[in-house]
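Note that one protein chain is taken out, while the other chains of the complex remain in position.
For chain A:
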Amino acid sequence: MESIDILKSQDHSSGRLLKDKLVLGAVIVLSLITISPIILIIWKLVVEGYRQISLDFLIENTPDTFEAMTAVANGELIPGGIANGIVGTLLMVILASALAIPIGILTGIYLYENQGSFMANITRDISDILQGVPSIVLGLISYLWIVKHITMGFSALAGSVSLAIMMLPMIVRSTEETLKMIPESLKEAALALGVPYHKVILRVLIPTGFSGLITGILLGISRILGETAPLMLTALGSSMINLDMTKPTSAIPLLIWEFYNDPNMVGLIWSSSLLLMAMILVLNLVSKQIVAKRR
């Protein structure tokens, strides 16, 4: 009896070995399927876009369609660059961050401090709903608030506000989650030293959760960097560098959309997308680095 049992169990274990191999194979294939789109995208962008990338591409405004047409007809590179888009994107992302980060962090702290209170639950629900609102709808809201009533026309401010609303719930969430991960014992340690509550938050909880907060912020920024739809309804676009918050402004994703619609400019799509992807990739790597360092 016993020997048969042993045989059986050996049989079982060699079967398990095969199963392990199959699972490993499946995991490898599935991960390849997962990463192949991103590799293919980057490959395509590099191959098609690298020729357009130069200093001019970073510091010149977009060419007009006639210049581009001539260049394309002569088989030359399209002149000019996307400086108006780069500056517009930076301007709007910085303003959006300046709005969303403080409000988001304060709200996150409020939610953390008032777990279970009625107002906190409502606030958290609204924030979650906001996260699910399609970005074009946020663009519409900003259009109604800012474009129609404040800047009386398309503007960088309106674009920033729509991006800030998009970013806000992400910051709220990441702040609350980060603070919840910090052990209660640290809070107690500080309170037991006679530290007033607000200083415990500012000087212990926030520094301890710093990497979590930064990661949330960087991911929020990389999320809004590529947003196009809300900007179409708010910032509109501009062929020149604009630093006036009340005037229409370009952005890299807006330019990509414009290039797509202009047969003469199609050559610029790849290099612009490449730049955008590179910016997002760098932000992601930086946030990964911060997390790794802090651990």
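The criterion applied here is as follows: a residue touches a chain if its C-beta (ideal position, glycine included) is under 8 Å from a C-beta of that chain, and two chains touch if they have at least 3 such contacts; residues count from 1.
As a convention for this text, contacts and distances are computed from a predicted model.
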Record-based protein name (UniProt) of the chain missing from this complex, from "Phosphate-transporting ATPase", "Dipeptide ABC transporter ATP-binding protein", "Glycolate oxidase iron-sulfur subunit" or "Pyruvate dehydrogenase E1 component alpha subunit": "Phosphate-transporting ATPase"
Touch with the omitted chain, as defined above, among A:A190, A:L218 or A:M232: A:A190
Hidden-chain contact residue, picked from the options A:A68, A:I141, A:M170 or A:V204: A:V204
Residue numbers in chain A that touch the chain omitted from display: 183, 185-186, 188-196, 199-200, 203-204, 207-208, 210
